[in-house]
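Heads up, one of the protein chains got dropped from this complex, but the rest are sitting where they should.
Let's turn to subunit A:
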Amino acid sequence: MSTNTVDRQTLSTTRRRRTPTLTQRQGRWGLLFAAPATVQIALWTGLPVLVSIILSFTNYDMLNPPEFLGFDNYVTLANDPVFWKALGNNFIMAIVGIPISILISLALAVMLNQGLRGNSIFRTAVFLPHVTATVAIAMIWLWIYSPGGNGLFNIVLGFFGVPNQAFLASPSQALPSVILVTIWQGIGLKMMIYLASLQGIDQQLYEAADIDGASAVQKFFRITIPMLKPVTFFILVTSIVGNFQTFDLIYNLTNGGPANSTTVITYQIYQTAFQQFRMGLATAQSVVLLIVLVVLTIFSRRITGGKDD
């Protein structure tokens, strides 16, 4: 035992004597390689986070120096019905839109997994909205939802004798109309992720079920669904995170209106900061967004026990 430790000690000292040049040289190169990106991110992500948090405790309009307010901005937000409305809209969009698009994309992925002909054309059609710029998508849907008789939806409804609907111009229909667009846009990626993990399921599970005489329905609910649980959770979390960052769509479709019926937290940040120039209050809003999303991400990493490599 004791000779062993001695051996190991001498071994490690000789190694230490021999290696420093290489490790040191390597270390320098490692730092050199990582430095540009690290400095860039420290400057344009790290520093702004700190500035956001600091500014959120001040009153700042860009013309006069910031004035310390303590928690006043957060108190203002807590009493601001529009801010609560924005949070609520984000919440509704998430709770209505995400389950629907998850169900549709799961169904489509299972269908696609049957290896039918024309698979790739179909995948392209479903995935296209994900690659297209949201601004362009907003323009297309603006026209589809056009409240005049020439909007595509009103044309279709006209066939069934339904009178013209206001859609985005109606306080009660605007949010559902926006949610429909987010569903349409979000299906493609979710479907692709499901498809990838469907193809990763061990076929032996199905073969074993076949031997036991399981029906297709049983196989789906007893094998497929449980095997897809982790990926579903992943899709759920990333969708919620994405949902809280909806901005381009709202800005171009509705401007948060009518009567704040479609405003979301990012749109409130934009308005408060860049239309009203209340930078302190706007950073307080963005800190709230930051906390919501970071808590959600950390919480989900805990649950999945997901290490990042």
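In the analysis below, contacts are C-beta pairs under 8 Å (C-beta built on N, C-alpha and C of every residue); 3 or more make two chains touch, one makes a residue touch a chain; residues count from 1.
Rule of thumb we're sticking to: contacts and distances are computed from a predicted model.
Student: Report the protein name recorded by UniProt for the chain absent from the figure; options are "Cytochrome c oxidase subunit 1", "NADH-quinone oxidoreductase subunit N", "ABC transporter ATP-binding protein" or "L-arabinose transport system permease protein AraQ".
Tutor: Going by UniProt, the chain not displayed is called "L-arabinose transport system permease protein AraQ".
Student: Would you mind spotting which of A:Leu55, A:Leu77, A:Ile98 or A:Leu228 touches the chain that isn't drawn?
Tutor: The missing chain is touched by A:Leu55.
Student: Hey, which of A:Ala78, A:Val162 or A:Ala196 is the one touching the hidden chain?
Tutor: Per the contact definition at the top, the residue touching the missing chain is A:Ala196.
Student: On subunit A, what residues meet the omitted chain?
Tutor: Residues of subunit A in contact with the hidden chain: 23, 25-34, 36-38, 40-42, 44-49, 51-52, 55, 62, 108, 111-112, 114, 116-118, 120-137, 139-144, 146, 149-150, 152, 155, 184, 187-189, 192-193, 196-197, 231, 234, 238, 241, 244-245, 247-248, 251-252, 265-266, 269-270, 273-274, 279, 282-283, 286-287, 289-290, 293-294, 297-298, 308-309.
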